[in-house]
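As you look at this complex, bear in mind that one protein chain is not there, while each of the others sits in place.
What follows is chain A.
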């Protein structure tokens, strides 16, 4: 049985696509056949973050409309085995995704893949609702900042009332909190909400904390999912997150300020 995981947030710019790319890559690295589906119709960006923007021929909407089949449309990652991308369309209108069409495509993908990661668009419009509708689990990407936390709470409301599981009265979507752009130094100064603060407000289990890191921008600049930068703090934090998603218990890292030695203070680093 394939597991459908939506990566969502409500608010834009908090790291949904970065996280989808990083988690999808991590799952594939762990040997699980994974497809990342870009639900952001009209504003596709997953291809760019994954570095396969020049290999897009057909897209999600083409498949729904029967203009191409999945085999023609899926882009196989060149770096990682078991990893595929289903790109969003760039030009079509947002209503191109129908519930029936999406269900058909997900059903088809489920025959072949262990994990289907749905990269949700921002907002609470049709596209975001479609991305979460069929989900078994949800990764709610949140920044330690007031508007992001509030929007995440709204999305949690949607997950528990507007999903197929909710409509059918099945077990609720399993929700995970992924805190991104976390800056322990600012938290220590009392300038940023802490992990505990955000957890207390949203009241869902924590799956990962990604430190604010130069590695994330470097990764997107070069079209490499940050998980492939395994020396970086963000890359390691995403790998920890993937491991937790797979059911392992992993200690949280990068939550506290790294104490700098005298030499580091003088020479930097």
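The definition used in the following text is that a contact is a pair of C-beta atoms (placed from the backbone, for glycine too) under 8 Å apart; a residue touches a chain by one contact, two chains touch by 3 or more; residues count from 1.
The criterion applied here is as follows: contacts and distances are computed from a predicted model.
One chain of the complex is hidden; its UniProt record names it "Cell division topological specificity factor", one of "Transport permease protein", "Cell division topological specificity factor", "Potassium-transporting ATPase ATP-binding subunit" or "Polysulfide reductase". From the set A:194, A:218 or A:243, the residue in touch with the chain omitted from the display is A:194, counting the whole complex. When you scan A:29, A:149 or A:234 for touch with the missing chain, the hit is A:149. Residue-wise, the contact with the chain that is not shown comes from A:157, picked out of A:31, A:157 or A:205. Touching residues on chain A toward the chain that is not drawn are 145-146, 149-150, 153-154, 157, 161, 187, 189-194, 197, 200-201.
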